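Only a single protein chain was left out; the remaining protein chains are all shown in position.
Up next is chain A:
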Amino acid sequence: MDLSFFVTVFDSSLRLSIPLLAACLAGLWSERSGVVDIGLEGKMLVAAFAAAAAAHAFGSAWIGLLAGIGASVAFALIHGFASISQRGNQIVSGVAINMLAVGLTAIVGNAWYGQGGRTPPLEGAERFGEVFLGHSAPVYIALLAVVVTWFVLGKTRFGLRLRAVGENPAAVDTAGISVTKLRYAAVVICGALCGLAGTYLSVGQSAGFLPNMTAGKGFIALAALIFAKWRAWPALGTCFLFGVLEVAAIRLQGIALPGIGEVPVQAIQALPYLMTVILLAGVIGKAIPPRASGVPYVKER
């Protein structure tokens, strides 16, 4: 094993961790504001489809990104309306969005392109090409989002208010700040980041949309979010770690490890979930979610 091996592993790990990272940060914004979002997966999926379709139609990956973000934000607003304005159950709303996304992308895809739900293959300017050190633009946007998230949450007025509303919305309300506006803002940011994640899947990593191409990444992102204890820098580390595991799962296919024998791919793929379960059991410190997450805000009499 030489240096180039590690560089290759690093590069592919980074590449595979980017959709996780963007989705994880999306969840971070939403949950820090007190809105639980298990619909990350669904939003990524609609974004992946919309981005591939728009990139194909307009011949531009960037227009694809805009379309992806637009579609994802639209779904985020549905979730926002259900859980903020209507004070509905956030889990139910998230599940509904996931189911809607799976069905809708397949049906619309099939109706438009007649290729079993796929979009036509993308090429040239329809995809994000390498811009720097062999990585495409969305990779750097996602990395930049880590810094921005850390900075905005920790150092700005908006960030302070957002952190507060996820812990005790009544305190924010009595301080004369609108709980509703803050939470909608967070949900829209969440939608935009999910849009980035989905777009990267279909227009960056792959060359087109495949039915259900997110394959549970939205849920792994949620696991990463818990693992990172709802913080930006740890989210980067966790998602990269999960990316390494994914690369390992691919590389170890069919290879017998000395003394262990062949490791089933599924065993490695299950590791992120396993690690999260161990964490939740309190082995590696405590993961305490924002106190008001999942609880609709109702003014008390």
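In the analysis below, a residue touches a chain if its C-beta (ideal position, glycine included) is under 8 Å from a C-beta of that chain, and two chains touch if they have at least 3 such contacts; residues count from 1.
Convention: contacts and distances are computed from a predicted model.
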In UniProt, the chain not displayed here, chosen among "ABC transporter ATP-binding protein", "Pyruvate dehydrogenase E1 component subunit alpha", "Homoserine O-acetyltransferase" or "Acetolactate synthase small subunit", goes by "ABC transporter ATP-binding protein"
Listed residues A:18, A:84, A:141 or A:164, member touching the removed chain = A:164
Considering the complete complex, of A:87, A:155, A:181 or A:251, the missing chain is touched by A:155
Which parts of chain A are in contact with the chain that was left out?
-> 155-161, 163-164, 167-168, 170-177, 291, 299, 301
